[in-house]
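In this view, the complex is presented without one of its protein chains, the others remaining in place.
== chain A ==
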Amino acid sequence: MANDPLEHGGPLPGTGLPHDDPVAATGPARDDPRAGTALPHEDLVTRAASAAPGESGEGRRPRTGALEQDPHPAPRTGTALGAPAVRREGREKVTGNARYAAEYPVPGRVHAWPVPAAVARGRVTGVDTSAALALPGVLAVLTPGDAPRLGGTDDATLAVLQNRHVPHRGWCVALAVAETLEAARAAARAVRVDYATEHHDVVLRPDHPDAYEPGKGAQPGRLEHGDPYGAYAAADVRLDTEYRVPPLHNHPMEPHASTAHWDGDRLTVYTSSQGSTTVQSVLAGLFDLPEEHVTVVAEHVGGGFGSKGTPRPDVVLAAMAARHTGRPVTVAYPRRYMPTAVGHRAPTLHRLRLGATTDGHLTAVLHEVTTHTSHVRKYVEHAAVPSRVMYTAPHLLSSHRVVPLDVPSPSWMRAPGEAPGMYALESAVDELAGALGVDPIELRIRNEPEREPGSGKPFSSRHLAECLRESARRFGWDRRDPRPRSRTEGPLLIGTGVAAATYPVLIRPSTATAQALPDGTFLIRVNAADIGTGARTVLAQVAADALGAPLDRVRTEVGRSDLPPASLAGDSSGTASWGWAVHEACAALTARLAEHPGPLPAEGLLVRSDTAGRADADSPYARHAFGAHFAEVAVDTVTGEVRARRMLGVYAAGRILNARTARSQFVGGMIMGLGMALTEGSTMDAPFGDFTEADLASYHVPAHADVPGIEADWIEEDDPHLNPMGSKGIGEIGIVGTAAALGNAVHHATGIRFRTLPLTPDRILTGLLPQR
């Protein structure tokens, strides 16, 4: 079932073709780029240009409807959205030809290696570089005293080597530059740094005296409706529970890396980034350059999971070192430096209080989160936010408290807020279901809200109940004995669990150009980032769909700052944001072509789009994707080892634009959730102030052997309030709720509620012992 993506989509809109094989397309469109010109383009352009789709249903997917109604239908293109088109760069990647940031053979390129602070708090009192500089091949050692001065930045994590303050262990205090990577590493190790050490504080606890309630960032730090305390105290059934999520690390396969070179006052960097438009503007500010003097190339990016959403110090250090030495410089972060240098998911301590009637209607939801941030840059892991979205709660408290500590700066990691928040909320809902004796799916459906609890807005679409029911059917939930510890296989305890998933729809303004060329092909240019998601591919599909052209006639250029500026690959917003701009440009180009007599000029026809003011307009709707996760686990009573046996995720995320790459994203998110539940987590080394697990041998992302049969699927959802493609973001929802489904399965298996992730053998066995 899950192996055949077409089963869900049915006939592809407007085509009926099973896949994107352009050879299967019929002839005329392959020869005439304007084959689609019989279509009512003016309508297209008008709609695309005038109405934000959130305002009305008129704006979405006009192409499909037009095709169906046209008495002279355009040739079938096989490119319609939804088709499982293969990744365009797949061959390059699997054959090793795709080039990553550290691999650009810029002539004369040298290497730099950072020197991390060896104390958790204090000041650099001296840097002795003489031994390092005496080593063969060493060009320079940049120190806080002599590194180039940087201009302004909002992100203090980028202000490297600007002063002698050490805000946390691992902070960069010097940078060695040498002819080879090995020489740079040896030089970095030979740099002698003296410190004036200050007392450090790195331990998060809920009663920390420095905890404060953050104000409004992307979300209000605190939201209170009704009388949550009173309603909770008066509830028939009360649950008061706590959960803990440890620090988690993004660890993309490609570490953060940048190659920088200067040509006079022009800077070019090749960097691993989820958004090179931002890298360009940040570097322009730091180095006091006009933006057009900075070129940022991020053609292939080996994952980011949020940690490359904005520039990290590697690109700043590379540019500084290149300026300082006059040579092109590569900085590729060693894996071991990444936990302290590129951000992490901050640990979260959750207290949840749920009040309900005896028949399972929630009357009060109180979700309070304590988390940490650094003294360098404030970041709040908004883990209490899902309680503003998920369930009816006439009396609601959703609040955060943040403790600034002498820790490395946390930052975004896949589904920031939602991933840890839904672990806690969905675990607590499972507990409540147990206390009420109500099926956990039924309890969730009983508490489906009419409107979004936090905002009071109506949902643009919400098919959580359908996801729960459909996945329950596939999973065989009706055969489950709800009693905990009711199923054994020898020494194994078997359990199943369920949890819901949610992720908001976020859209950012972007620009794009669409160009029709005389040879019948089209060129789409947009500074999107393809971080492994298949952005190039799906944008070509968006374009082909809007142009009525075969997919193989459409080229896409992404990943360079000299392309039309676009938003980052983050917040699950990339495809919606870039796709909107691409769609508009293509729709407008189609109209221009319709009006254009005769052959195209040599330079073709070019149309530019800009979705500012519309893509980012406030919507009167609460817009979220939803989903349901199911898991079956086996808990070994001999060892306390938990292994997943099967996992199923079913999502309602608007229109799925590429069945193949979407499934990959869903499954990847679920695997990351599996790691969060069972194996991932780092330990603050309190005496020293850094994270203990610094390599992939000790920070346990799931290995193949940990990953069971995983199925990911979706429910077709028709939501007119999103964007011209009708899509919601899918990059993050797969990790949301997965850990709760697994944790709930462990509870079902063992009868014990484990409240601290990850569910490693030490914790499980310790929990099981008294019962043996």
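One rule holds for everything that comes next: a residue touches a chain if its C-beta (ideal position, glycine included) is under 8 Å from a C-beta of that chain, and two chains touch if they have at least 3 such contacts; residues count from 1.
As a working rule, contacts and distances are computed from a predicted model.
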Record lookup, UniProt, unshown chain, options "Xanthine dehydrogenase family protein subunit M", "Transglutaminase family protein", "ATP-binding cassette domain-containing protein" or "Peptide/nickel transport system permease protein" -> protein name "Xanthine dehydrogenase family protein subunit M"
Which residue, A:A694, A:M725 or A:A739, contacts the hidden chain when the whole complex is considered? A:A694
Given A:A465, A:L492 or A:L765, the one touching the chain that is not displayed: A:L765
Only one of A:V94, A:A218, A:A233 or A:V638 touches the unshown chain, namely A:V638
Residue of A:K93, A:R109, A:R164 or A:R189 in touch with the missing chain, whole complex considered: A:R189
What residue numbers in chain A mark contact with the hidden partner chain? 116, 118, 136, 169, 182, 185-186, 189, 336, 491, 637-641, 643, 678-679, 683, 685-688, 692-695, 697-698, 700, 702-706, 758, 760-762, 765-766, 769
